[in-house]
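Excluded from the complex is one protein chain; the other protein chains are retained at their positions.
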Amino acid sequence: MRVLALVGRRLLSSVPTLFIILVGLFLLLQLAPGDTVDALVAQMGGGDQKLTQELRRFYGLDAPVAVQLGRYLWRLVQLDLGYSAIYGKPVASVILERLPATLLLMGSALSLAFSAGIALGVLAARRVNRWPDTLISTLGLVFYATPSFWFGLMGIVVFAIKLAWLPPGGFETVGAGYAGLARVLDIARYLVLPTLTLALIFLAIYLRIMRASMLEVLTLDFVRTARAKGVTEQAVIVRHVLRNALLPVVTLIGLQAGTMLGGSVVVESVFALPGLGRLAYESVVQRDLNTLLGIVFVSALLVIAVNFIVDLLYARLDPRIA
Amino acid sequence: MNALLEIENLSVALPRGADRALALDGVSLTLQAGEILCVVGESGSGKTMTANAAMRLLPLGVGVAGGTIRFEGRDILALPEAEMRQLRGRRIAMVFQEPMTALNPLRPIGDQIGEMFRTHTGLGRAEIDARILGLLDEVRIPDPRSAARAYPHELSGGQRQRAMIAMALALEPTVLIADEPTTALDVTTQAQILHLIRELQRKKGTAVLFITHDFGVVGEIADRVAVMQSGRLVETDSVAEVLDRPKHAYTRMLLAAVPPLEAPPARTVSAEAVLSIDRVSKTYVTRGSGLRKRSTLALDNVTLSLPKGSTLGIVGESGSGKSTLAKCLVRLIAPDAGAIRMSDVDLAHLSRREAKRATARIQMVFQDPYGSLNPRRRAGELVAQGPIAHGLAPEEARARAKKLFALVGLDPTATDRYPHEFSGGQRQRIGLARALALEPEILVADEPVSSLDVSVQAQVLELLAQLRARLGLSMVFITHDLRVAAQICDRVAVMKDGRVMEEGLAADVFSAPRHAYTQALIEAIPRRRQPLH
Partner (left out) sequence: MLGFWRLYARSPSAVMGLVLLLLVIGMALTAGLLFPKNPLALAGPPLLWPFQDAQLWLGTDNSGRDIAAQIFHGARISLLIGLAAMALAITIGILLGALAGFYGGIADDILMRITEAFQTLPNFLLLLMLVAVFGSTLTTVTIAIGLVSWQAPARLTRAEFLSLRTREFVQAGRTIGLGDATLIFREILPNALPPVIVYASVVMAVAILLESALAFLNLSDPNVASWGNLIGLGRGVLRTAWYVSAIPGVAILITVLAVSLVGQGLNDALNPRLRGR
């Protein structure tokens, strides 16, 4: 299929991108004052020169940069993400433990932002410049301007502290031993506030773009043709305008995938979720180079995967690019 | 004769801030059953607005200010929207100018034609599919079955327009409104579509309201004519009356501005060639989907020469390579093979510095009066830029600009204004002044009048002829319109698919074309076919 070939070519072209990212960051991190061993030693409460040197040799941090980079890339090709000095476990397992929470959070946030953003954008465009439009557009602007972590905190104040409807943080009720559907519902309860918080700004963006896109498409010639055929306004919107207007929004999802991952760092910190975002933050603070690069690798893969799906979706919507 | 569409004293108001208060001012038209009424006018005449009003599809902010429109006896301005929607498509249908944008790019053609049936009838799917194929067959689209499954971008311009006509005539409406349906098409395709419309019209007895700016088209298909200017109806009568005995001054002016089909007698020109194009070839390589590369041969071994002081016309349809050739002449594109020699200098193989000096001797006038001038620069600066870039002192350059303004018929004090303050015709004059600022020997004009109204066209062509005489210019004139080429060119070369099909004196090419393609091209030019209609 031509579509698969097109997307396959895209995947192949992602390899140099990944390469640039990893090499770039590896070199960047060499500039950091202090490395894993320093942090370890600090954790242990201090040590002498000899110990530090021993540790360095153990973790291979005494070799020249080029060699370290070469070794790392070689291991990466074999999908060996290295060993985390701070957690005392292979990086891969640390990441795998934290991956589900992030995936769940991102997935639900993206779904919410996309569906609500599109629905509201269409509504605003249908009633352009009248009060529903003004209301929706204003709300959108306010959502966009709200710092997500602040929204999360205020959400905790209102829903967890004052009203006690939702839990203030964490992933699930610890020690309750739920299983199956009960567990799913329990996790869902814990994820309501974090999802809303993460989805907020993206909802605002999709809303604005969808509204602008709808208004743009409504001025195009083929809409006039449809009206000249006697098609009802409702049918014009649904059958002609919507699909065309969706195209830029779909592209946007791919472009914003990385930003959403970044947003999860803050949201996971606010709500104490055991996800990749928080892991990244901790790795930075603790100078855990291996883990950090591992997270970068995995998140880059995630973004590439999302873009892959977006490309497929776009190709299905728009016959012109095949 | 029963009148199907009666427009009586219609006035349509534009929103506040438009260049005039009324788009239409007291327009009265009638369309009889079974006839083709051509509404002719230049841009801003209100002809499209009349069509939109008849469908009650006026744009936002524009409203009817007075008058009535009656369709089959009913006052359609008073109809509720739901009933009007039932009329649209079923009793009154419309075909638009740009087939590429008038069709939804994301839906197959068959689906869009089928929408007509789905909206207005209760027919089942199989029946609709059969009718779609029948319609596509009627409009002579090759391979109707795959055309029905195709998307708009997969068809050619002419095929798309045929599909639009099929869609419009699907429910056998009594009135078809065609808003410049052939303006965006090549001359040969235009001839085919006009023929198709006339044939279908005769077969089904549809009344057609045909909007155009081209009097040639009027002569080709009209039964009656209505001439519009600035929102008013100027004259309306049978086609014979209007074409032979025009009563209004505006009609007479429009008819006079249409370039006739015969070339004026040949002038004597020098034998020395100031520009010789020698076996020039150019291939464009585009990356298609996947890793396949698609190469298009834009120019194929083109050999032409331009005698000193004369004008060479290069005529062709879209894709003929004429624009590519023009760009090669002014070094915007480098040819892959061949040489372009000006006197003794080979333009195609010069170093950057030499090229700069050489390009001062050969300058270009562009097609789009709106896109060819930087909107953020004053008109005088635009003309003075060239000489300044070639070393002339700014003061002198600006003085030269003022002189050139006078030369091209513009007010020299207008050099301080911005492009948007000038009309289309005036902008082309500025473009001309810019090209002449470097005192070139050769002027390449790439479709300089194609975007202008007919009356303005005549003026600009007149100006070019004057300048040619005064400055002793040699000109290469690129156009798709043979009639325009006949007016101003001494020699004409006809191009197709990157090759020169025929070349010779303008008078010869017109009166006795040798190549089949030239003959087809001339035959396709819309004009009156019989002395009396």
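For clarity, chains are labelled A and B in written order, and residue numbers in each chain start from 1.
As a convention for this text, a residue touches a chain if its C-beta (ideal position, glycine included) is under 8 Å from a C-beta of that chain, and two chains touch if they have at least 3 such contacts.
Since the structure is predicted, the reported quantities are computational estimates derived from the model, not experimental observations.
*Asks:* Give the labels of the shown chains that the missing chain contacts, considering the complete complex.
*Replies:* Spelled out, the missing chain touches these shown chains: A, B.
*Asks:* Who touches the missing chain here, A:Leu31, A:Ala66, A:Leu79 or A:Val174?
*Replies:* Within the whole complex, the residue contacting the unshown chain is A:Leu31.
*Asks:* Quick one: say which of A:Ile156, A:Leu196 or A:Met210 touches the chain that got left out.
*Replies:* Here the residue in touch with the unshown chain is A:Ile156.
*Asks:* Quick one: say which of A:Val192, A:Val284 or A:Val310 touches the chain that got left out.
*Replies:* Going through A:Val192, A:Val284 or A:Val310 one by one, A:Val284 is the residue touching the chain not shown.
*Asks:* Based on the whole complex, identify which of A:Ser14, A:Thr52 or A:Thr173 touches the chain you can't see.
*Replies:* A:Ser14
*Asks:* Out of B:Leu373, B:Leu407 or B:Met501, which touches the unshown chain?
*Replies:* B:Leu373
*Asks:* Provide the residue numbers of subunit B that touch the chain removed from this figure.
*Replies:* With respect to the unshown chain, the touching residues of subunit B are 327, 330-332, 356, 359-360, 363-364, 366-368, 371-377, 385-386, 389-390, 431, 434-435, 437-438.
*Asks:* If you put the missing chain back, which residues of subunit A would it touch?
*Replies:* 14, 16-18, 20-21, 24-25, 28-29, 31-33, 128-129, 138, 141-142, 144-151, 153-154, 156-157, 161, 212, 215-216, 255, 258-263, 265-266, 269-270, 280-281, 284-285, 287, 292, 295-296, 299-300, 303-304
To be clear about the criterion, only the chains that are shown with their structure count from here on.
*Asks:* Suppose each chain is reduced to the average of its Cα coordinates; what separation in Å results between subunit A and subunit B?
*Replies:* Spacing between the chain centres: roughly 50 Å.
*Asks:* Which residues of subunit A touch subunit B in their complex?
*Replies:* That would be residues 2, 5-6, 9, 220-222, 224-232, 235, 239-240, 243-244, 317-322 of subunit A.
*Asks:* Within their complex, state which residues of subunit B touch subunit A.
*Replies:* Those in contact with subunit A are residues 55, 57, 85-90, 93-94, 96, 98, 101-107, 115-116, 119-120, 151, 153, 164, 167, 289-291.
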